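Single-structure report; data block below.
And then subunit A:
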Amino acid sequence: MPTLKIDNREINVPAGTKVIEAAERLGIMIPRFCFHPALGSVGACRVCAVAFTEGPVKGIQMSCMIDAQDGMVVSTTDAEAVDFRRHVIEFLMLNHPHDCPVCDEGGHCLLQDLTVAGGHGLRRYRGLKRTHINQDLGPLVQHEMNRCIQCYRCSRYYQEFTGYRDLGVMGIGSRVYFGRSAPGMLESPFAGNLIDICPTGVYTDKPSRYIGRRWDYQRQPSLCIHCSLGCNLTASARYRQVVRHEARPNLEVNGHFICDRGRYGYAYASIADRPRQAMAAGTPGPIVDILAGAREAIQQTVEKHGPGSVAVVVSPRSSLETLAVVKEACGQHGWTGPAAAHTNRQALNRNTAVSCLRPELAVSLAADTEAHDVLVIGADPLNEAPMLALSLRQVQRRGGHVIVIDPRGVQLPFDFDHWAVHPSAMGAILQALIQEIGGHRATAPDTPATFDITKLARRLNASPRPVVVCGTDILTPHEIALAGDLARALRRTHKVAGLFYTLAGANAFAAALLHDQPVSTEAVLDRIEDGGVRLLVAVEQDLWREFPDRKRLQAALKRLDHLVVLDYVDSPLNREAGHFIPTQPLYESGGHWINQEGRLQAASPVMAGGEPIEITGGSDHPPRVFDRRIPGDEPLAAWRAVAALAGEDEADPAPQLKTALADFHPAVNLSTPEATGQRIDLEAIAHDLVESGPAPEPAEDDAPADAVVLLLVDWTFGTEPLSAMAPALTRMEAAPVARLHPDEIARLGLAEGRPVTVSLNGNRLTVPVQADPRMAAGVMAVPRHHLLEWQVFGETRVIVKRSQLKAESE
Partner candidate 1 sequence: MNYLLGLIVLLIKIAVMLGGLLLVASYLVWLERKLLARLQIRLGPNRAGIFGLLQPIADAIKLLTKEEIVPTAADGFIFRLAPAVVAVTAMMMFAVVPLGPDIRLFGRSVPMVITDLNVGLLFVFALSSLGVYGVALGGWASNSKFALLGGIRGAAQMISYELALGLSLVPVVMLAGSFSLTAIVDAQSGVPFIVLQPVSFAIFVISAMAESKRIPFDLPEAENELGAGFHTEYSGMRFGLFFLGEYVHIQVLGALTAVFFLGGWHGPWLPPVVWLMLKIFIVALIMIWIRGTLPRLRYDQLMALGWKVLIPVSLINIVVTGAFIQFAGFS
Partner candidate 2 sequence: MSENKIKTDEKPLKPAESSGWSALKALVEGFATTAKHLARKPVTESYPEFKRQLPERSRARIVLTRDPDGRERCVACYLCSAVCPVSCISMQSAEQPDGRRYARWFRINFGRCIYCGLCEEACPTSAIQLTPDFENIQRDILTLVFEKKDLLVDGCGKDPSYNFYEHAGVTTDERGKGEHANEAPPVNVKSNLP
């Protein structure tokens, strides 16, 4: 622990800390361009010069290159150092173009700040400025290379940190160029971070290009709800429109970065067809009347058919507030539900994962990066939870090893081992692995010899810090419990071993705490079909888009006496519903979310709501008529609407929310502000599924020889319903295809590039075939793409017989 003195103040820092970081701990911000806490030092920009007056190093030195050592005396205000920095700034500005007024970085530009701070107000250089040709880097990132100051942050981030190779540095001398070898779409789904990381305006946000200046934005800490990781971000709104997301550093979750799905997925909150009007059977009306009508309909149904005839489904993406009020309402009135998962399997998967997550095993996304060996089971990081892939990349960068056991053709931007295992074999492999780890020789399951379980077990056993990552999308509860068992088995042999589940939905963890016995939409539909449920309330759950059997859903909804929908996305159900109540997305309501590791996090409301001025003004001048009311300000926070539906009168729902949150679950404690940002009390969650795990499922899934398992899976872009509404991301989406192993294509008599039609129980799904040699045999993966009507089979994992597949001619 070296102790050094900076500007006459003493500080004690861990060994290996750079002087620039030590100063930062004292609140002294030494200027920097190339240094970044996530990327480390390179000493490229020379602007962090300080004077070392005593100790092991002397003279003017770069504070980002020198480790803090005992006895150092550092002055940041030394005249020579200040002069040095001033000249460096002037040198960096020599070629800088004269375009701040039309640069989107202006207003939050590090170069601007340091130029002003360095006192360089007037250009003395009269020579010619070096210029560069820009590249089209795709729909997300704008390139303006003239503004570069050669700090190398971008190439270091892109190549070293994310592991992608298509952007880097070219040229020599004063002509170095940062870009792609040829213009084209950036391959990395983390490319948006270039915008945050570049200290100048070389990379700027393309979707929000020329929208405004940061000082005009309403900015609040927010969260990403496009997957279960709960990355932290700062949301900006202007003129009643969400215009930009930036990564918000949280060293325990997402570090300094977010993925592009999170960065650009915000458009759903401001698009023109977002429903903002309450409706009764498709006819707009004042929201108070509609709420009253819906409440009356519920009361009548309860009177006629009993409280159980009212059912509630809620989204695992909804805020904790909404979930709590829904839970309270169902509990108090005896309504059926709430259901917060589509199928029974998904509900069980989620709850199994949550109950397996013991406090001593849970690790955060950031702690993942410190793992030595990561075993990924049934998860496709890049597609299901993108930032997990970035975390795993850091494991690999530090010399760790990543093994993925998954039937899909998993891709990661670095070298890893992939065991493409048929889903039905996963359980056996895990069991064998657990036995091996426990020191018993396992009977080798029926797997190819390349998948050497003994070697893997030895490797994990030898690892100082193994982590088991497990998905919950394509697996069954049995395997999910086994993943937990595996982590526990490892823990018995190590002191540190982690377990990390990914879940379906940003608040899926909280949804798992709704019931001990999970309820699914599937089960609710059963009850509708047998006449037990007569009225359905869908809270922010767009069943039309997300329930995996649209036909069955529609038939069931027809049997209902009444449908009440509360949502902030447009859906045909909104107009069919007896009562539709518009709700607010998190930018307006704020709220709490519990991510997949059980961390409770808060998002602040960013704006008050209302129709964007862009829309009210028809993208011209805002209207000149002024009114106290903002057009389109009717939407309510979902919890308020639910409270109004369940409450006796129009009393203030705030106390109701408070009790609902307090009663939500003993593990969740919102009473102290410190609890936010921390993991909830996992100990307080019932762990009865743990240890043995449920009995293996009947061999239903054991695919017969002439069948394939059809998996409906997530893709980075195009499948997550909210981000799929973002126009900026549509160009990033690949067209939906069914991926199969080439041998499988041949075996099934299909042809690459040709569509295949899957017919099952009278439902059909047609999709082009694509060969992917990384896929496991006997598996077909189709994305739940918004351009595909995939909602046909009632499950996202089904067995398809060869006879049910038909190659289409074109």
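Couple of notes before you dig in:
What we mean here is this: a residue touches a chain if its C-beta (ideal position, glycine included) is under 8 Å from a C-beta of that chain, and two chains touch if they have at least 3 such contacts; residues count from 1.
Behind the choice of candidates: all candidates are chains of the complex that A comes from, given by their letters.
Everything numeric here is computed off the predicted structure, so don't read it as measured data.
Which member of 1 or 2 touches subunit A in this complex comes down to candidate 2.
The touching residues of subunit A, counted against candidate 2 in their complex, run 97-102, 106-107, 126-134, 144, 146, 170-173, 175, 177, 209-213, 215-216, 239, 614, 617, 619-622, 624.
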